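One structure, as structure tokens, below. Some questions next.
Not every chain is included here, but those present sit where they belong.
Should a chain be cited, it is by its letter among A and B, assigned in written order, with residues numbered from 1 in that chain.
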Amino acid sequence: MMAPLSPRLVVPVDVKKLPREQKVPLHNRWHPDIPPVADVTEGELFRVEMVDWSGGRVRDDNSADDLKFMDFTIAHYLSGPLRIVDSEGVPASPGDLLAVEICNLGPLPGDEWGYTAILERENGGGFLTDHFPSARKAIWYFEGIYACSPQIPGVRFPGLTHPGVVGTAPSLELLNIWNEREKSLSETSLETIKLCEVLHQRPLAHLPTPENCLLGKVQEGTAEWHIIANEAARTIAGRENGGNCDIKNLSRGSRIYLPVFVEGANLSTGDMHFSQGDGEISLCGAIEMSGFLELKCEIIRGGMKEYLTPVGPTPLHVSPIFEIGPVEPRFSEWLVFEGISVDESGKQHFLDASVAYKRAVLNAIEYLSKFGYSKEQEQSGLG
Amino acid sequence: MMAPLSPRLVVPVDVKKLPREQKVPLHNRWHPDIPPVADVTEGELFRVEMVDWSGGRVRDDNSADDLKFMDFTIAHYLSGPLRIVDSEGVPASPGDLLAVEICNLGPLPGDEWGYTAILERENGGGFLTDHFPSARKAIWYFEGIYACSPQIPGVRFPGLTHPGVVGTAPSLELLNIWNEREKSLSETSLETIKLCEVLHQRPLAHLPTPENCLLGKVQEGTAEWHIIANEAARTIAGRENGGNCDIKNLSRGSRIYLPVFVEGANLSTGDMHFSQGDGEISLCGAIEMSGFLELKCEIIRGGMKEYLTPVGPTPLHVSPIFEIGPVEPRFSEWLVFEGISVDESGKQHFLDASVAYKRAVLNAIEYLSKFGYSKEQEQSGLG
């Protein structure tokens, strides 16, 4: 008699509770000293549940005030870290590669809804904030593979669900690299980046802050908490450990190859998206939701050196590899919108992919507006 | 404040209980007088849970005895019937078309396993029973979209999950047509079908029998039960009401257009398959499992006449239409095996698609045997 391989639930969440009230504590920073909440053995199928990035602060209602006044130091509430060990109980070690297979994923039963949003120009902003300065929110309800929104009537589409954030913990050495380069960027005078005026309302980098810092098992207010909170990396940027990668095809059957920087790998996941476009245009451009992942891990000993080559001054300047799986919605035809490196004032920029991308997105929005949707509806819809 | 559209659970099942012990009673026959177990409103998202076709008689172990000695008069345990009404509460009526959308489906949480099997030649047999006369069973464990089997090591593939049985209740008039034509076939002397010797071990048709008859809310042993049990159609054949269609692509996003023969339509579903090949070669050729469906129904008033044209002597000789959805595993390349209308003795038959199909299947099995699998393993694997 064999036991069915029902996935082991290692991180349950209760969406009716606040992040700091969850039975298995959550975290919203990257740091080597955030202790694992559970062990997972190589090869076993396990289930991780996650709150949405905001930990439930965005509500299923008609007002965008929750986003307008959002404090983004809370982002992103993650489940984990998970300590990965092999069949002999030997943990993954720095230099290994952690292969994470997404066997299944979806919304949490009983919580089948999500939202897209435009952030307030003065609080968060976004890629098109000059065009869409006011906070807006669209609620999406899920009907299995389909999503529809009362704010965007007539639209119903099959989603391509994926986690926005999946990453391993950085080593202290890597964390210092992050903090230094982000600090130096944040000190860059606006002068030198005047080419970037399209984005100037936004902070150049999100530096460590104890504000709203949640560190899992590390109790708030303790000396240890203060040390970690002051140096832990924010989760908004993607980095060498993966993190906030927002890859829209990272769905069922995908495999992620993450570098291991600390013993046990300390895998964390969160920021589930019911679906997303090519890029997360407004910072809330994907359909944000709570959800679950069913995962399987494999430890590739020494794989970091074997498969990842650093691009940068240290062996730590690597990037994960994402293998996209075989299951996603099939479309017979789709539209491509071209963008050129000329901004809305008609001024040309030198091979500026950001300007070109922005231009392409605006073209898409204008096109959709021909069908009677407001531009805010479309940006919410576009992701 | 809007309520999330979490699917309403209209038929729960407990896989630890026997079919006749389920809180919402199951049934294993088609008959207009099997009373609905629940009402469903057009447009609402609802969830139906189903035991496997055998109601749990096939076990997760290494012995095929459960199949060798199976009493097939139990097949198939179905959930329902469901009475479909419109927003005004007016039920679907004969002549309408019932559009059933599969929004989501899958195994039951905690019961993520299934089985393929070869039936005993003397009990059930199957398409290749002369080649595979002994009962065999392969257990499959599910890891999200993937299935693997201890009996077929080295094989792991993404499934294309679907219900094997979905249908509406027949009217008494249609039921009589079924019983008459099946009775007349079963009386056909073997003489006249000697061409079919490849299949001669099997009954020509499965006629009504009270044996193991389960009729939902109709209490066993009552006079009513005896009347229905003696005329209710078996569920093994596909018929005008859909029924045991075993269409492998009938997965997420598919829509089924079923003719309505009785007031309320009386929709029933069951026989979930984790995955299946092109045709169910051995009678247990799909990966059989318990599971759930999340459905949405639409009543197309008068649609039966408008969209379905009878092929046969009466207006009831119609067939449902199946619209395949956009989500299924993507494969870059696959193999096709050709079959010709020549049997294993070298004798040619006149354009006999059954012989040709059998031949193609044998070719596929022989090919796979080159990779070290036994033919039984392959047939189980092939579906």
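To be clear about the criterion, a residue touches a chain if its C-beta (ideal position, glycine included) is under 8 Å from a C-beta of that chain, and two chains touch if they have at least 3 such contacts.
None of the values given here were measured: they were computed from a predicted structure.
*Asks:* Since all chains share one sequence and 2 are shown, how many copies form the whole assembly?
*Replies:* 4
Heads up, the rule we're going with is that only the chains that are shown with their structure count from here on.
*Asks:* Centroid of chain A to centroid of chain B, CA atoms only: how many Å?
*Replies:* 41
*Asks:* What part of chain A is in contact with chain B in the complex they form?
*Replies:* Going by the criterion above, the answer is residues 1-2, 4-7, 45, 60-61, 102-105, 109-113, 139, 141-146, 150, 158, 252-253, 294, 296, 325-331.
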